[in-house]
Every structure is written in C-alpha cells, then in structure tokens.
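Have a look at this one.
Every protein chain of the complex appears in place save one, which is left out.
Which chain is which? They are A and B, in the order written, and residues in each are numbered from 1.
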Amino acid sequence: MTPAEATHEDRYYVPHGSQWPIIGSIGLFLLMFGASHWLNGDDFGFWVMWTGVAVIVVMLFGWFGKVISESLAGRYNSQVDMSFRMGMFWFIFSEVMFFSAFFFALFYSRFFSVPWLGGESNNFFTNLFLWSGFEAVWPTNGPGDVGGQFQPMEPFGLPLLNTAVLLSSSVTVTIAHHALQQGNRLFLKIFLALTFLLGFTFIYLQGAEYIHAYTEMNLKLTTGIYGSTFFMLTGFHGLHVTLGAIILTIMWLRVMRGHFTPRHHFGFEAAAWYWHFVDVVWIALYVFVYWM
Amino acid sequence: MTTAVAGAHAAEHHGPPKGWRRWVFSTNHKDIGTMYLVFSLTMFFIGGTLALLIRTELFSPGLQFMLPEFFNQLTTMHALIMIFGAVMPSMVGLGNWMIPLMIGAPDMALPRMNNWSFWILPFAFTLLLSTFFMRGGAPAGGWTMYPPLVLQTGDAFPFLIFSIHLMGLSSIMGAINIIVTVLNLRAPDMSLLKMPLFVWAWLITAYLLLAVMPVLAGAVTMLLTDQFFGTSFFLAAGGGDPVLYQHIFWFFGHPEVYIMILPAFGLISEIIPTFARKPLFGHDSMVYALACIAFLSFVVWSHHMFTVGMPLTGQLFFMFATMLISVPTGVKIFNWTATMWRGAMTFETPMLFAIAFVVLFTIGGFSGLMVAIVPADIQYHDTYFVVAHFHYVLVPGSVFAVLGAVYYWLPKWTGTMYNEKLGQLHFWLSAIFVNVLFFPMHFVGLAGMPRRIPDYSVQFADFNAISSIGAYGFGLAQLLFVYIVIRAVRGKGKRATSEVWDHPKGLEWTVPSPAPHHTFEVPPKVSSADAFS
Partner (left out) sequence: MKRKLILGLAVFCLAGPACADWAINMPKGITDMSHETWRLHMHVFWWCVAIGIVVFGTMAYTIFKHRKSRGHQAAQFAHNGKLEVVWTAIPVIILLIMAVPAAETLVKLEYTQDPDLTVVITGYQWRWHYEYPDLGVEFFSTLAAESNAARRKGSGIDPATVENYLLDVDKPLVVPKGAKVRVLLTSKDVIHAWWVPALAIKKDAIPGFMNQMWFRPEQTGTYRGQCAELCGVDHGYMPVVVHVVEPAEFKTWVAARAEEAAPATAAGEEE
C-alpha cells in the first residue's frame, strides 16, 4: 500500500507550518516581561503585560479556530481525536499537580510547621526561645500575628451554597452532554447555558465572599499562613472556574452556530472534563480549607 | 521491509518550506528536534563558559577576577542553564527526532504544540539571561532558590520566577506530546513491550515531568507571592516555614535529576546492543527497573535536606528509600554488562561514550549512595563531595549519553558518516579531562571545602588547580565536537547507508539516511526482527 492509496482512516493528519505557536510565545514573553517590570515598579510594564495577554487571546482564537475549521473539514480521523483526548487528559493531570503543591503547603503548615512553632516534635526550643507563648491552633496567622486579628472563614453559609452551585453545574453539564449525544439540541442549549451561568454565579458569590473577608473579617492574603493558603488555593481555583466558564460559554456559542454532532464533539467534552476537574478541586478545597 | 514505503513518496509530499519559515512555523518533528539540539548545544556552551569562569576564579586561593556576588550569579546561572537549557532540551530533541522514527509514527502526535514547546524556550532564556544586565545582577541564590536568601535578589527576581514558569510550560507540553505520541501513534504491531528502551525511558520520563514541573511552578509562585503580595508561606512569623519551600522544591528536584538520567539510560540501552551485536539483555527487566526508579524518585526528596532538622523518623525513612534506588539502578548496570558479555564488540565513538557512561555513572552512583547515608551526609552535605557526585552523574552521565547518541544517529540525520578518528579523539579527550576535572572534587569535599564559595583556604589549592585545568581541557574538547558535527552536516565524509551500523535493530534504520522530511506517513509493518523482543 502506498500513501496515495491510503484511506483517510489510515492517515494521521500532520498540519503544515503554523504561525500561532510563535505568536503564543511572543505573547507569553510580553506578558512575563511586562509583569516583571511592573512588579519591579516600572509602570510601562503594566501595559506590556496586558499587550501580552491580548496577543495570547488572539493566538488562542486563531489557533483553536484553525483546529475547528480543520475538524469541520473532516481532516481528523479517530486517531487524531484520540490524541486530543489524551492530550487534554494529561494536561488536566498536570493541573492537578499544580494544585497539589498548594495543598501540600496547606497540609505542611497545618500538621508540621505550625505545631512545631508551638513546640511540638523536636522543636521544644523553637517555642521556648523564639515564640514563647504561641499556641499551635488552626487557623492561625502565625506567632508573629502577621496581618493582625482575623476571623476564620466559616464552612457553612456562602461556601456551602457555592458548593451546591458548582455541584449542580456539574450535573447540568452532564445532562447537556447526554442531550448532545442523543441529538437533543434544545436541551443541550438550555443545560449548557445553565452550566456556565451557574459557573459565573459561583464566581460572583466567591467575589462577594472575598469582599466580605477583606472588609468585615480582616482576612486577607497577608493574614499569615492561613490567609496565604486560603486565598492562594481558592484564588487559583476561582481563576480556573473563570477560565472554565469562559470556555463553556464559547462552547455554547459554538452550539448555537450548529457545531458538534452526536458523535464528534471533542471540544465540548474537553470543556466538560475541565469543568469536572474544577469541581473535584473544589470539593477538596471545601473539605480541607473550609471545613476541617 | 518498510524502507521503500517510507521513502518512495517523500517527493510527492512537498518538502520543507524555504527560509526562516521552515524553522519558525515548523510542525515537523525532525526540524523541531534539530532546533532543540542546536539550542541545547548553544546553552551548553553558554553554561560551560560560566563554568569556566567559575573554574578560573577557583584556580587559586584569593579573589583574582570577580567579586563574590558575581561568582554566586555564575554558579546559579550555570546550573539553571545547564539543567533547563542544555541537558533537558537535548533529551527532548533526541526524543523528537527519534521517537516517531522508532515507533513508526508519521510525526509527533500534536505537531503544532510541539513547535510551541520549543519556541517558548528561546524566550524563557532571553528573560533569564537578560538578568545579567540588571540592577543587582543575575539571581545569585543558587539554582535551588532557597528563601529567604532568594528574596534578596534584585530586579532579576520576577524574571527568574517567570522564566522558570515558561520552562515548566515548555516541558509540560513536551511531555504531553511524547506521552500521546507513544501511547497513540505506535505502528499497529508495536506492542508496548516491543518498544525500544529509549522510547520506554522517555515515556516514563514524560510522566515524571508531568508530575513535577507543575509542582516547581507552584513553588516559585509561592516565592513570588511571598515577595510581592505579602503571603507567609516561607515566613515563620506568619506560621510558614522556609523549609516548606525546600520540601516542595525537592519534590520536584529529585525527580528532576532522574528526568535528566532516565532518557540517558534509554540511549545507552540503544547503543550497547548495536555494538555488541547482541540483543539487549533483560529488555523487560530494564523497563521494570526504569519504572521502579521513577516511582522511588517521588519518595526520596528529603535526602537533600538531611541537615534541616527533620524529625528522626523522617530522616530514617528518606535514607532507606534513597538507598533502595541503588537496586533497580544496579539492575540496569548489570544488564548492560550482560549485554556486552560474549558479544562481538567493536568500539566506535558511540560505544566508547556508552562504556564510559556505564563506568563513570556508576562512580557517581556510588558517591550518591554515600551521600544517602545520613550521618555521613552530615559531613558531605554542601561540600564539593556533593558537587563531585552530581557532576559525575550529569556530565559523564547525561552529557556523555547525549554525545554518544549524537554520534550514533548523526549519520541517520545527515546522511554522512562523521569522522571516526576525530570522534575517538574527542572521546578520549573528554573522558580523560572529565575525570581530571571532577575527580579531585571528591578530595577537597571530604577535606572540608564547602560548595558555592568564591575563595577558599589554601589547603585546597592544589586539587582546585587540577580541577580547573581539567575544565579547560574538557571545554576545548567540546570545540572539537562542534567541528565534527559541522563537518558531517556539511556532508564532508562517507555517505551513510540506511543501516549505518552493522545490522542494528529498530525501525529508525529502515528509513534512508538522511531520513526524508516525512517518514512513515502510513504506519509500517513491524516484523519481529525490526523490533526488540
């Protein structure tokens, strides 16, 4: 068999050159170059940074647009589809590992450093000489009372409501997926819309919670290790929810344009996987950051 | 055979585009592989130049050439450039070139992302290298970037953090690509256990990368927020702990050192059977050993922190776990020896590098085992003994493996045989000088010379002078390497056949030399003779 005779299913689609990656690199470079200067106190860096973001956004639209048009043109066989699936899966895995670093910081401070500062294990003299009087309890802003008196976040109320919001969005996205597979476009549109609306609701409520924490509870990013872990974990999660909700919105727009078939809808599935991932991270967050 | 199929229609398929577009927009695994390799060699020379500056200052006691702050910048940047710029990209480059050829795939699974993985690197290193010219100079807190010291970095600080983010991004995308390629694009009859060991080694390495690069990103992000946004991760007063950083860093850092050595193991497992004219001994146990090493690498990280004051149980656990790694590593050493045993060996340059690798890596492994013994490590830690340990596993380890692999595959890439005489000369110069360079470091380390110091007590003078001479010799030898490679690329030398060597095993030898721009557009048939079994 020669390539000419090879059928479509046998041929793995290898795209010809693409300008998008290098544009992406330039965008990243501008973003980080600008951010560095901005953090060092040079104001122009701020604008460079946002230019970089804009370039990246353009790149994402261009790149994904190209992939979508290739897909619609039927260039991709099932093997290419599989590559995308695996790629997405392992990308999500790497995201999980990113969150693990922050969870590790949380567990380490709760179960090691804070008790040690309180004199446990081989740190009797740490407490005696350096932080006498400090008692290890969680939550804490440390023996130096960094950031001053604060109120810890309660697990019930708003956070619980947010849990419900996010969990139900996971249900709606699953319903939307089933609808898509069964060719029920109406349900697909409704439930997908519900999903990202719930997502944005979550972000809104989270924003309200942050404002409450900052203004009423004196709980800030600078509130010692508790504030650090709380805001970094929930903050990065919130960022991911935002991204996920935007992606879902785009998927919805694509649905409205008639994209996706009951059998080919990897873009939708990837968005749904991502959404489940932020959901699972939230459950871990709720349990370990808010509740326990 | 598959040769005909692979080559015949290359012409019909348009060849590479001309000019800069070919490289900047490339989606071709061979071109991207070449770019990785060229980038890596460039970085090796930059990192090496910094190393030569270090060795020049350390040639004799007293400060002759630079201020201490600049010396610390050199040490830090040397390590970052060598690790993230030279060794890792060289492995990715080899993987890019060879994995599709070895498993009968038309290209990498995600070709555009492949381009992006590469093209992030030049930007990342522009950010990093530009710090040399900033207020406060380049980062000087060591490549391990421990807080609180690293927080005293000047303007370079955010550039350091962000360049690491970019390198991480590049590695993660590269790793995803390799995993997907290996799992999804193998020729139909290439079962997992038939895969060549280099492919196996890279598959496992890719998982390591995927698991630890995001953790490094997390660690440096915490540094960033501690510095600029008032978090307390590494501040005791706020309930954090500077040592927390070390835990997270080494959770990345230890697997990282295996990221640099596992592909090297794979390369050696390709080279030795070819020149012993014998199948690799214990193919499957080699795979299990790799997996075992990779698994263990996640539970030994604190052996870099035996002096931080961990509770006793922690120290014991990490000591035992670390020692255990010797067992699967030993399996690999023994299997290579058994592969050579009763073979019909010849000693072309790749084989010479492979044999030197086995011997010198083992010596580095022995010193690794010694530093794993906690009470003894209390003496070794942060001395030149450790510097000797890791340079033995990295330079005559990873770097030699890459050099050997380049000689091994260069004829396949260029279609021209390199000059064997010069190759052997390069080998002997490298092998001799690398020992002159790094062996004396064991002695000064044991005698009590700390690492990361620009000046030292006179009792260490002799061995340091010898070391420095070794460094110059080793560096000069690498210029010869560049000359040899350029000659071959220019086509000066014998034409290479598609097999190149004496009946080597593996699909890469079934395509013509030089390998056409596109190969295996239709999956080849893997006869059992093509693959390792």
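In this text, contacts are C-beta pairs under 8 Å (C-beta built on N, C-alpha and C of every residue); 3 or more make two chains touch, one makes a residue touch a chain.
Predicted, not measured: the structure shown is a model, and the values here were computed from it.
In the complete assembly, the contact with the undisplayed chain comes from B:V308, out of B:L52, B:V308, B:L425 or B:V489.
Contact with the chain that does not appear here is found for just one residue of B:I333, B:V406, B:L507 or B:V522, B:I333.
On the side of subunit B, the interface with the absent chain consists of residues 61-69, 72, 140-142, 146, 148-149, 152, 235-237, 241-243, 276-283, 285, 307-309, 312, 315-316, 319-320, 323-324, 326-327, 330-331, 333-335, 337-338, 340-347, 352, 355-356, 358-359, 362-363, 366, 369-370, 373-376, 378-379, 381-383, 428, 431-432, 435, 439, 442-443, 446-448, 450, 452-459, 461, 463, using the contact rule stated above. Although one chain is hidden here, its contacts on subunit A can still be listed: residues 116-117, 122-123, 125-126, 128-131.
We take it that only the chains that are shown with their structure count from here on.
Within the complex, the subunit B residues that touch subunit A are 5, 8-9, 12-13, 17, 21-22, 24-27, 105-107, 109-113, 115-116, 119-120, 122-123, 126-127, 155, 158-159, 162-163, 165-166, 169, 172, 175-177, 179-180, 183-185, 210-215, 217-219, 222, 224-225, 228-233, 235-241, 243-244, 247-248, 251, 309, 311-312, 518, 521-523. Residues 1-4, 6, 10-12, 14-22, 24-26, 28-29, 32-33, 35-36, 39-40, 63, 79, 82-84, 86-87, 90-91, 93-95, 97-102, 104-105, 108-109, 112-114, 116-117, 121-122, 130-131, 140-144, 146-147, 221-222, 224-229, 231-232 of subunit A touch subunit B in their complex.
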